[in-house]
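Quick notes on the structure that follows.
With one protein chain removed, the remaining protein chains of the complex are shown where they sit.
Let's look at chain A:
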Amino acid sequence: MADTPKSVAPRDGSVSRPPTAFEYGYDKSFRALTFAAGFVTIALLVYIFWKIGGQAAPAMQKYGLDFLTTVKWNANTNEYGILAEIWGTLYSSFLALLFGGVLGVAVAIFLTQGFLNARLAWIFRLIVEMLAAIPSVVFGLWGIYVLIPAIRPLAHWLHETLGFIPFFSTNLAGPGMFPAMIVLSIMILPTVAAISQDAFKAIPMKIQEAAYGMGTTKWEAIRKVIIPTASGGIFASLVLGFGRALGETMALAMLIGNSQQVTLSLFAPATTLASLLASTFPEAGANQIGPLMYAAIVLLVITMAVNIIGTIIMNYTARQTVT
């Protein structure tokens, strides 16, 4: 008989063996563990709603829907209403979206459509990403000591000359909607820029080549071909940026002035749901916790709705570009 080749296989000649009971159980329990980790993520979101909702429930029963439509916050008389906060949240986020959205999409076009050579584009991309890394509270500090003094002359001039327009009807005393809006736009810019860059990059090269092959200028290619093709992704980036702006807290708590009023004026102090929570919660007495939780659940519902819509749009457009 010839020599049997040396083998790593067990002596009995078979290469394989069934898993031992330990291996089987280990595999089962590891899989269960990973499933549990996934489950925790979902459970977390549900539990957040349940816990904040539970704390808010007594206040919801007590104040009802009037809470959403009145402007007052008086701990002495126990009268609470968050219309000013809801207005401030939506108004500041909308303004931020207007400015930050335009800037973000412009930056995304600038970075993806060959306006810069590769090295400069890398540096510029780094600048935009660093913007996202600056903590909100640092932007707040910067806003108080740099931004507000810097824009005061401009605000003053706008109020003097265009005061008849409701947007400029009051003077900028210090903190207010305008500085808050600027900082908010800076903070959503990286989100909008990053997601719309992905949308622009997802456009097949063929489409752009075809456009340029038709003899279009860069402007025409971008306006008539590239932006419409990426519109789904851009829209998702704007919705998600809006969601970010709604929940942004510290910079607004430091810059918006925390004054309860519903006004169109850009230079008047205002307030938002998040900044109400940030500035009132730490010193809140027992009677204020309920209304604050009610405000929190309102913020939670608004932001989660916006985020869910944004995520669905993004998933949908991502799937479209793949096929």
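Quick note on the criterion: a contact is a pair of C-beta atoms (placed from the backbone, for glycine too) under 8 Å apart; a residue touches a chain by one contact, two chains touch by 3 or more; residues count from 1.
Definition applied: contacts and distances are computed from a predicted model.
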item	value
Chain not present in the shown complex, as UniProt names it (candidates "Electron transfer flavoprotein subunit alpha/FixB family protein", "NADH-quinone oxidoreductase subunit H", "Phosphate transport system permease protein PstA" or "EboA domain-containing protein")	"Phosphate transport system permease protein PstA"
Residue among A:Ala75, A:Val102, A:Ile203 or A:Val262 touching the omitted chain	A:Val102
Residue ranges of chain A at the interface with the undisplayed chain	16, 19, 23-24, 26-27, 30-31, 33-42, 44-45, 47-48, 51-52, 54-55, 102-104, 106-107, 109-110, 115, 124, 127-131, 133-142, 144-146, 186, 189, 193, 217-220, 222-223, 240, 243-244, 246-250, 253-254, 274, 277-278, 281-282, 292-293, 296, 299-300, 303-304, 306-308, 310-311, 314-315
